[in-house]
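With one protein chain held back, the other chains of the complex are shown just where they sit.
Every chain is named by a letter (A, B and C) in the order it is written, and numbering of its residues begins at 1.
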Amino acid sequence: MQTLRMNESLLPSLLEVLKGFGTLIAPVERSPGVFSLEAIADVSRVRPDALRTILPFKKLLLKPGFVMLEQRAGGAPVESRDNDWGPLVYFGAHSCDIHALKILDLLYLSDYVDPYYKRNRDNLTVVGYGCMPDDKCFCKSVGTATVDENFDLFLTPLQGRFMVTVASARGDDIVRTAAHLFEPATRRDVQDFLDRVRERDDAFTLTLDVADLPYVLELKTDDPVWEELGKKCLCCGSCSMVCPTCACFNVRDEIPEEGTVRRVRTWDACLYREYAQVAGGHNFRDTRADRVRNRYYHKQEAFVREFGMPSCVGCGRCIENCPTGINVVEVFQTVRGEL
Amino acid sequence: MSKPKVGIFGLTGCAGDQLQILNCEDELVRLAQRLDIVDWVMVRSDNDHTCRLDIAFVEGVVATERDLETLKEVRARARTLVALGTCAVWGGLPAMHNEISRETLEREVYHTQLHFLDTVEALPPTHFVPFEVKLPGCPMERHEFLRAVNALLVGTEPELPLFPVCWECKAREHLCRVVHFGEVCCGAMTRGGCGARCPSHGVACSGCRGPVEEPNYDANVTMFADRGISWVEIARKMSHFSAPVWMTQGLEQEVRREPKR
Amino acid sequence: MSPSGRNIVIPHLGRVEGHGGIFVKVVGGTVHEVNMDIFEGSRYYEALLKGKHFLEVQGIITRVCAICSANHTVAALTALEDALSVRQSERIHTLRGLLLLGATIESHALHVFALALPDFLGFDSVIAMAAKYPDEVAFALRLKQLGNRVQELVGGRAVHPINTLVGGFGKLPGHRDVRAIRDELASALPPLLGFVELAASLDVPEWAAQPTVFVALRPYEEAFRFRGVSICTSRGEEFPLAAYRDVIREFTVEHSHAKHSALVSGETYMVGSMARLKLWGHLLKGRARESFERLFPRGVVDNILLNNWAQLVELVHSVEHGIEVCDELLGMPECAREMVPYEVRAGRGVGAIEVPRGTLFHEYEIDDEGLVVSANVVTPTAQNLANTERDLRAATEHLLADHASIDDGQLRLNLEMVARAYDPCISCSVHVTRLAAGEA
Partner (left out) sequence: MSVTLPEPLSPRGAPRKLATGANPYLPAPARIMRVQDLTSDIRLYDLRFVDSVLADSFAFRPGQFVELSVVGVGEGPFSLPSSPTRRGMFQLGVRRVGTLTNYLFDHVIEGDTVGIRGPLGNGFPVELFEGQDVLLVAGGLGMVPLRGLLQYLIDQRDRFGRVMLLYGTRSPEQVLFREELESLSRRGDAEILLSVDQTQGRPWAGRVGVVTELLDLVTFDVARTHAIACGPPVFYKFMLEKLVARGFGRHRIFLSLERRMECGVGKCGHCAVGYTFTCLHGPVFSYWDAINLPELIYT
């Protein structure tokens, strides 16, 4: 790891340089206060200050829907490249996003490696950007507020300049390509950086106590809160769609035209009724309450048991996007009997 | 499979789904070669009204005795029956407000009391006979129709997505009409497949594709009410696409659902 | 069969939208009864609208008929905006105009090429025709698709638009898309003119000719337009739009339980392409004018079979004018959404527009909460029904007079041609209810 500084006014130049490393993807403002990650031609559209994009970066690794296999009349099925983005530079990753990336890697690059994910992952350059939390962020509670690996560059905004962290050889390549933009970080920069870390630490207003959550949850499987949530949840799947670590998918075959058949893979949500239903109609999670509970247990209990941390990274997207206002933090406060 | 004999039938409706077939301009000529369309009143004048059919497509609601007769005849003639559009699958707009008596409706439109020989309550054909394939949408989506035909031609049934409109709305990152604008959006209750067309135009979904399998009506109503929308307005917007029909259906399902052990 | 008691029954009229039949009873060489049976089920849309919020009107009323969905939408919005005194911005007016042109292109292309032309070329359907005239059919489909693409761009969907709102649009089309459509319209014009030549070379029989009163709206500007400001007849009368109920008398017909229309004088009349050409054809410009002159060298003559050619002229106009409208839009600054602000208040409004099949009236009365108090829709097909029966009667008489030995099959075919020439849209004629075809 190496730390540098860059003048704030040079950001557009850096973005131009990043374009040389792949398609530049960064947050742009869709409508006032609402952002999404999009391919950038004109760097003045980039909004590094965007706190949350509607969809997280996971769409850069696995598109919401893509063709896995294709088969033409008389041929054998072949792997499709529909999901491939080619070289990408993802600018504007926050700490929680980078932690989420780690979780996706864990799922998709272990055991049977997912080739669709891997190709995009290998092609992905991650440039982080320091954020300040709002009232929906709780990454501090789940231990994802800071990050020191799994990215290439990370820009932390300080007064009039950035502290730039280089965490990979690819990051180093970028820095060397644009050497004129960077200077070594000064002692003052480091001090300001540390002050900012403290300032940010104090800025969190939402907390979720995860320490003993798996135990609490294990004891509370029958808690009436799940029934209540089952009544409230629309099962629209928005939370899973926007969650950076929700990675379930569905596979569907279709015949788009005569002589061509294909197998399509789409993001799925465990809240959908059909999710655990098998032939003959038996459903392993028949009620909405079953499905809602499953989502929270999966994230906050099972993952903690297995890997020592929740698979929720505290980005607040589901809180922001749930039409009916279900709030993950409140859910757990209720389960604990605190609300 | 040799060239299948096909019939296309419109009961009472706007002909939108038949028009959607004609709107497959790029595929139409080839389609006419792959299918032996023997009975299609809207497009042909010399039709065979009695032969056996491999595939029959039915659009519209049953609103007259004659519709019902036609439907039963078609069912008897066809090996595979395909419902086209929300009217055929759920009843659609014609079935909205089935609780208003026919008599009242007739008086409203015709002003005098007349004898109507055979108008019946508008109900979806799926209410009367079983269908092998159901393509929702008002009108149905062209690509879904083409995929269904392609699947039927190789001897299988199309697998259409079951997720709600919200899936596609989120996948395309549209601004949520509920979250950002506080509108009544039927997306969460409505079967997806349209590409979240309305939210993508900045308009709330009115549910034209009919319900997902287990819509949570109560939660939707509460959600809108909590956002300060009047109950009457909510009901009005939700009722567009035959909510009475599907509401009862949803509630029935709710009641029938066995309690979990 | 003895010529003294002859029933001509067309139980199910093919190649029209909706369900209708024709029944003609001939006794001793004279036509006793002519019936255009409509057995399409009623859907009572106007009654359903009562008590609905005015914002819901378009989503409901568009489902009256798919082919005319964009037209009903624009008519309804116009009427509602009239009731609310909303003044359309120039851009919205222009875009709505483009939507109507798209709808006209799609509808006329479908009718002229797929439904009517097979009659003139001797096929039972466009499917059969495609084998012999593949290029022509391919072009016709392309043109129809282009009409749909225009509707998709402006209305958000080819059938039942969703982007059209009271006061504006949900999302305005970007210049890139408008430019693409413009270019496609431009490239469609030359081959379309080829069809004008093909049509000019075909003989149109005379047996359906008879004098008719034509009715069409006076265009809102001194040009051939589909939106108008007053109701005009070919006898030189002119009435304000709001008086449409006084001009056009809807009545129920004893024998058919179906609503028909006539002028106050009791005369039946025709609305549609031929009426528009009759009244405003002199306003056409450019290629459309040339096509008009080519296909109607003696001006519009009273022969309903020529309505197909009138539609062809309007196709040329719509494509040509569509290019101009696109250019106008491209001259305006790009923006994402435009909505004219308005206040909800009680009022009554009429929207009248010229749609492919003729003049369409929508009228709504809303209360101060914006709820619909009453709704009335008068469709062109309903207006044309009485005239259709009249033409069917005349055609039967002429045919019997000219060829006493004409067989039923031929007679049926010819009567179907007359009915089809009106391009009836039966789903649209919501006022009209059934008459059992079997009763004959």
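Some notes on this structure:
Going forward, a residue touches a chain if its C-beta (ideal position, glycine included) is under 8 Å from a C-beta of that chain, and two chains touch if they have at least 3 such contacts.
Please read all numbers here as calculations on a predicted model, not as lab measurements.
Contacts of the undrawn chain with the visible chains, over the full complex, involve A, B. Considering A:Phe154, A:Phe182, A:Tyr297 or A:Phe332, the position touching the chain not shown turns out to be A:Tyr297 (whole complex). Although one chain is not displayed, chain A still touches it through residues 68-69, 71, 76-79, 102, 105-116, 121-122, 124-126, 149-150, 152, 168-170, 221, 247-251, 253-255, 261-263, 268, 270, 275-280, 282, 284-285, 290, 294, 297-298, 301-303, 305-309. Chain B meets the missing chain through residues 151, 154-157, 159, 261.
As a working rule, only the chains that are shown with their structure count from here on.
Arrangement of the chains shown, judged by which pairs touch: a linear chain-to-chain path with two open ends.
Chain centres were defined as the mean of their Cα atoms; on that basis the chain farthest from chain B turns out to be A.
Separation between the centroids of chain A and chain B, computed from CA atoms only, is 37 Å.
Chain C has its Cα centroid 53 Å from the Cα centroid of chain A. In chain A, there is no position where the chain touches two or more neighbouring chains simultaneously.
The part of chain C that touches chain B in the complex is made up of residues 12-19, 39-48, 50, 52-53, 56, 59-60, 63-67, 69, 110, 114-115, 124-127, 130, 134, 137-138, 141-142, 144-145, 148, 156-160, 162-163, 165, 170-171, 252, 257, 259, 337, 416, 427, 430-431, 433-434, 436. Interface residues of chain B, counted against chain A in their complex, comprise 27, 30, 34, 143, 146-147, 150-151, 153-154, 158-159, 161-164, 166-167, 170-171, 173, 175-176, 178-180, 185, 187-189, 212-214, 216, 218-220, 222-223, 226, 257-258, 260.
Remark: chain A residues 30-31, 34, 36, 53-55, 64-65, 231-238, 241-242, 252-258, 261, 266-269, 272-274, 286-288, 290, 320-325 touch chain B in the complex.
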